[in-house]
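Note that this complex is displayed minus one protein chain, with the remaining chains in position.
Moving on, here comes subunit A:
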Amino acid sequence: MTLQPPKSNTSATTSGCFHLKQRNVHYSTQHKYSQNMEVATTKGVLSHLSRLEVQKRSLKSQPQQPGGVKALRATVEALLTQRDQLRAEIQTHKNIKKLRVSMDKQCTNEEEETEEGMDEDSENSNLLRLMARHTQLKDLLHAHNVVGGYNVVKTRQGKGVCVSVATFYEGVYLNTYNLEIDVKPTVRISRHNVPPFIPLNNLAEQSNMQTDLRTLLDPLSQHLNAFAGRQQQFKFVKELHKSVEVMESNVLCSLLVLKFTVPREKTAVLCSLDYTDCTRSLPTRVHFESDDEELPESPVWKTHCSFLMETPVHKALKTMRKTGNIV
């Protein structure tokens, strides 16, 4: 099994299935269509009204009143049609919503199938039910995406798939990493934009990807999310704690060396955080060094040590500064 290096880091512009990632359109972009939809339903009426306007102008030479009344009657007709259309649409909307609520309840086994007194004939009620099911499916697919699903898309008539691994930290959705995978004749990663310091090759070798792709994707997701967590923590340290100097860090975010200043004595303490377990976003080792040799052994600093082992570093620093232990 071979892996090709990623073509570029900005995957969005490369051809192939990366465009398909746009498939799960964010709902906010759908919002742009609200104005267009309004136009679509009233287009017929508006064009009719403008025709009437033209007609009215061309009748200027003729005695206005008879022509005027005709035009007014036509306008009333047009408005009546428009009003009835809107009423029908709003009512249909209501019916679909009601159907959907009862369908949701059926899915969670809360109630038996009941017809909520729909007066529609059977053909219309079939269409209504189909529409309600459509909304349900869209919502379920959206949910799969939102909870961190792999957004799998079949490509090349079933010869390949595209998957995307979502990363997330402290309530914010971060980068998504994409993989194009050949499925026939064997399962093989063909393209991806996973950073090189993530051991994708190793994970693929250790997985059962020929029979179950999730044995690759789950560990990969774990690595990528742990990395994203560490990366965010380092970013927050730099942004929120300017009084703490970052002496060293690396691309994989597996090492962080910080310089604290103890307020009263103005002593400097060097704090090294090692993150040797790449599947975690908390350190495996915290070590203090100071000119004052007794300081790291003091109970206060032993507490800091275990605190930093259990708490994301940017949050730990916030507490340590608040309690006046460091500047």
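A few remarks follow.
The working rule: contacts are C-beta pairs under 8 Å (C-beta built on N, C-alpha and C of every residue); 3 or more make two chains touch, one makes a residue touch a chain; residues count from 1.
Simple rule for what comes next: contacts and distances are computed from a predicted model.
Between the names "Serine/threonine-protein phosphatase 2A 55 kDa regulatory subunit B", "Brix domain-containing protein", "Sorting nexin-2" or "Centromere protein P", the one given in UniProt for the chain missing from this structure view is "Centromere protein P". What subunit A contributes to its contact with the hidden chain is residues 26-31, 33-34, 37-38, 40-41, 44, 65-66, 68-69, 72-73, 75-76, 79-80, 82-83, 85-90, 92-93, 96-97, 104, 107-108, 123-124, 126-128, 130-131, 133-144, 146-152, 154, 163, 166-173, 213-214, 218, 221-222, 225, 280, 282.
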